[in-house]
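Here the complex is missing one protein chain, while the rest keep their positions.
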Amino acid sequence: MPPRDETAREGGGDATPLMELRNVSKVYGGGVLSRTATVALDDVSLTIPGDSPQILSVVGESGSGKTTLASLLLGFISPTSGTVLYRGSDLSRLRGARLREFRRDVQAVFQDPFAVFNPFYKVDHVLTVPLQKFRLGRSKAERQELMVNALEAVGLRPDETLGRYPHQLSGGQRQRIIVARALMLRPKLIVADEPVSMVDASLRATILESLRTVNQTLKVPILYITHDLGTAYHVSDHIVVMYRGGIVEAGDVEDVITAPKHPYTRMLIDSIPWPDPRRRWGSEETGARNGVEVPEDHQGCRFAERCPAAMPRCTQAQPPTYLAASGHAVSCYLYDEKPTLPKERLSALLTQHSSLTSA
Amino acid sequence: MVATASQTATMLTPRSRVGRATSVLRYLRRNPLLVIGLAMFVGLILFATVGTFFIDPAKDPYPLAGPASKPPSAEHWFGTDAQGRDLFAVMVVGTRLSLKIGLLAGSIGLAIGIVLGLVSAFYGGWLDSVIRWIVDVMFTIPSFLVMVVIASLLRQYISIENMALILAAFAWPGPTRAIRAQVLSLREREFIRLARLSGMRGPEIIVRELLPNLTPFLLAGFVAALIGAVYAALGLEMLGLGSQREPTLGMTFFWMQRFSALLRNLWWWWGIPIAIICVLILSLYFISFSLDEWANPRSRRSR
Partner (left out) sequence: MTSTSTAPRTDRAAGTGEPVLSVRDLRVEYHTDAGAVRAVNGVSFDLMPGEKLGLVGESGSGKSTIALALMRMIKEPGRIAGGQILLHGRDILRLPEKEMRQVRAAEISMIPQGAMNSLNPVARIEDQIVDTLEDHSPKRVAKKELLEKAHAALESVGLRREVGRMYPHQLSGGMKQRVCIAIAVAMEPKVLIADEPTSALDVVVQRQVMGTLLRLQEELGVAVVLIGHDMGLMAQSVDRLAVMYAGKLAEVSPIREIFDDPLHPYTDLLIDSLPKLERRGTFRGIPGLPPSLHSLPPGCLFHPRCPKAMDICAEQVPPYREHRPNRFVACHLHEEGHATA
């Protein structure tokens, strides 16, 4: 394997996180105060360090902002306010060599295993182009070897895969090629946006396993974005739960799933159809409030109108983030007797093991 | 996951033994109209090319090449017109000229259309708004009337090349719009995003990723532009606004009308040019109709 010139590419030392979202908001249509505006992300701050090779899940449903988060991190869209930083530099201002470095460092696996291939080219195209653009592999033979190794690493047979057109392969195979591509480029971060939701159930585990392998053997952190708590539970170390543009709960995945604190997380977990006929769906009704009026355009907690535990103060101002338990943060007034957690420490919480004690 | 049954059947096709050539042939078999159109068109081309061996292009299609108003004979296969032109030569050269005008105007129009359409759709913003506005305005102008006005003003100075330029000036909005629409729909496709992640920048993405997928539309656009130009040229010429000197098909029609060929029963003078013009128009129409279907698969009858 060709050695990468690590020293030349190291940015500003270990202290600078790889990627950072600082108070990022993204609003579509109209200004922030307009009625017709859709707030996709509301003042979100998140840091992804480059040195801690973990798998972080961002879980949310449609409208939660998780896809917007992915697009911002990949530089496809710009924030309405706040900044997205790559190694300390504003992503929207990157040009030339620095931009290419960013592209090399941050790779992605997308949701649709068909649309991600250009139907005009054979599937080799998605592998050969980045090898060429990023100047990996010093000869044709070396590049071929890189491709073959990557494909084998995800469980594909190169002789059955290379040279074919996308429509000749199954969805699972195509998705594995994209994972192979990501690992072949040895990035510093992989953003996986719903990588298995369009793949058959029986193949999901295999594809997620390959992502896990990339994470463990190549030490590449992975941001796993999904609506499926089940796969998030099995694949990741830490989890961030999003609802309508904001983070509502975050922490060690075992804690958050087995002892969810935010009412939304609880509702989410309850709604998952358990593959066991004896364990029926929870029978809580949603929207049953204890008589609390939730006006339409209030400035409080985004979840108030669906929350079974809504209180009057929930409609007045958005709750801050509290450290509800060791390594477990939640954004809900139900925990207001706990210490608050400043945004900067949220990232630390997501990288440490559950031994993090309150500040 | 959410695959329809027929999608599934396609998905599970093994490594296709069917090459591109075979699938083209198969498509031709299922579209008789395209085959007829192509046959007629190729026939015309053959007529125009092979025919030149039998005539003297410098002399025969022009006045005083032979005795006036003579019916077809061994010497003048299609007869002569009132000014002594050998009609066979006129048809041969005329066909060639009509096609040349169409090709020239069509190519220029398409080239402009590709550039503007790609740039407009890919980069968006104010550039897109400006181009779109111009295209919209062009569409509201009755182009044929304007061309008539321009041609009448330029009467004696019209040559084949001038006419092609005038036609091209009105041929580009159509391709621009069509290509812009296609690129817009392709721009958000995920393979474009993946190309960005692979380090490609705008212009390279346009050329390497977008253009190859546009080939059916480019082809359809080219044929449409060509046909439009041929029709417009014929139209202008039939009104007498074509090149006064060159024996184009439309001008022949004009002269034939001017000299009352119908009333004088000079059947070879009105019959043969009309027949050839009909063949030209029909063949182009059949081809464009079939290509439209190819470029827009949703209108294809289920296979």
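To keep things simple, chains are lettered A and B as they appear, and every chain counts its residues starting from 1.
Just so we're on the same page, a contact is a pair of C-beta atoms (placed from the backbone, for glycine too) under 8 Å apart; a residue touches a chain by one contact, two chains touch by 3 or more.
This one's a predicted model, so the numbers in the text were calculated from it and none came from an experiment.
J.: Among A:51, A:90, A:152 or A:200, which one touches the chain that has been omitted from the display?
T.: Of all options in A:51, A:90, A:152 or A:200, contact with the hidden chain holds for A:200.
J.: From the listed residues A:22, A:98, A:122 or A:234, report the one that touches the chain absent from this view.
T.: A:234
J.: Kindly state which of the options A:54, A:173, A:215 or A:351 is in contact with the chain not pictured.
T.: Looking across A:54, A:173, A:215 or A:351, the contact with the absent chain belongs to A:173.
J.: Would you write out the residues of chain A that touch the absent chain, in ascending order?
T.: Within chain A, the residues touching the omitted chain are 61-62, 170-173, 200-207, 209, 227-231, 233-234, 254, 257-258, 267-278, 280-281, 286.
Operating definition for what follows: only the chains that are shown with their structure count from here on.
J.: Can you give the whole-Å distance between the Cα centres of chain A and chain B?
T.: Comparing mean C-alpha positions, chain B is 51 Å from chain A.
J.: Note which residues of chain A are touching chain B in the complex, please.
T.: 74-76, 100, 103-104, 106-108, 110, 112, 115-121, 126, 129-130, 133-134, 164-165, 167-168, 170-171, 178, 197-200
J.: Give every residue of chain B touching chain A within the complex, in rising order.
T.: Residues in contact with chain A: 1-2, 10-16, 189-191, 193-200, 208-209, 212-213.
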